[in-house]
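Let me give you the structure first, and then I'll get to my questions.
Only one protein chain is missing from this complex, and each of the others stays in its spot.
On to chain A.
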Amino acid sequence: MSDVLFIEGGRVIDPAGGVDGVRTVVIRDGKVAEVAERVERPRDARVLDARNRWVTPGFVDLHVHLREPGQEYKETVATGARAAVAGGFTAVCAMPNTKPVNDCAAVTELVLARAAAAGLARVYPVGAISKGSGGEELAEYGELKASGCVALSDDGRPVMSSALMRRALEYARAFGLPLTVHEEDLHLVGKGVMHEGAAATRLGLKGIPSQAEDVMVLRDIALVELTGGRLHVAHVSTAGAVRAIREAKRRGLPVTGEVTPHHLALTDDDVAASGYSTDFKMNPPLRSADDVRACREGLADGTLDAIATDHAPHSAVEKDVEFDAAANGIVGLETAFSVCLGLVREGALTERRLVEALTAGPARVFGLPAGTLARGAAADVAVLDAAAEWTLDPARLQSKGRNTPWKGRRLAGRCTHTIVGGRIVHEEGKADR
């Protein structure tokens, strides 16, 4: 069989290449050979009929938790990669808060080996900012970079020490690694478990003010000015953080930001309406309607560069408990496109901007070779049925995690095919090697 694949008749949306129209995508030897209106097809070429579908670069997720090593009962690199391709993601960045923390080559290499064995999505490890993510000593960035890390993060925890953060930004410059940071002032967070506001007051739960995030974003932007390091703000959730990043960009500072689908779609009132459902407990917490509006505006105008899922699988052991005691986080890889397409239908986002924020935007932030259908690029492609309607049955998720606030909800649009390096790795709800 020829190693040529024709994806025909679909609406190709490739913001990186400025393409939006019906095209044929020709894939040869695992790379994009051509994207054109009319292409002569060899008789023995494989054909993927994409009529009435969107054909986009494979999605890139800057922020996932694959839980391996250490918590394989929640997720493994393989199950996480299967969930990724089921959601249209062909590249995911794996956060280092595993057990042990990814602060050395051994862990990075293990993650990469597991990803290679799975042969599904590309997995890019993120190394720790500090040893053990303990916030006290710098990790060895040279070794992390050499073994395959694309960024640094103590995600799950903020870098509370301003002095350490300064040194991390300075030191990372030598290796060209961006810092992707979890921003919260733990003193302001206290014992808070959800956004501080009327909903928390009604539920009698301790609140976390938006300013817990704002003050740290402002601090780190100041430290970028001091050091010249590259700062990427993970899971932005507040109007104040959006404002601060917009201002930093206006001043030409190397600051970027990402936002999750749930922070774009849900508010703290949804926590109250859920009756203490721990599927609505995440960190940062679901914020106020004003914060959500600001995040949507920030994504639409480019202040926020990327949509990232913060895919955080947990088992019932962590979630089927009191809200105060429950672990933070939800799974997101398989619902991201649908939830964000909902925003397009609400008029909060254009189709092109949605695709850009899932593809070229994140690829640029970490400098990944992804997010484009340019000739010669790796043939990582998502084929999407934007007209589909489906009901989320958690039992049908590819992830081991079932923790999602969209259980039983009707969702719009889904990924029908995912192609990585020219190979179809996901087709109509089935993951395949």
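Keep this in mind: a contact is a pair of C-beta atoms (placed from the backbone, for glycine too) under 8 Å apart; a residue touches a chain by one contact, two chains touch by 3 or more; residues count from 1.
As a convention for this text, contacts and distances are computed from a predicted model.
For the chain of the complex excluded from view, the name given in UniProt is "Aspartate carbamoyltransferase catalytic subunit" [choices: "Cation acetate symporter", "Aspartate carbamoyltransferase catalytic subunit", "Ech hydrogenase subunit A" or "Cellulose synthase operon protein YhjQ"].
If you put the hidden chain back, the residue from A:Asp103, A:Glu183 or A:Glu196 that touches it is A:Glu196. In the complete complex, the residue from A:Gly275, A:Gly347 or A:Gly408 that touches the missing chain is A:Gly275.
Of the listed residues A:Asp29, A:Asp324, A:Glu346 or A:Asp393, the one in contact with the hidden chain in the full complex is A:Asp324. Against the chain not displayed here, chain A makes contact via residues 190, 196-207, 209, 275-276, 320-325.
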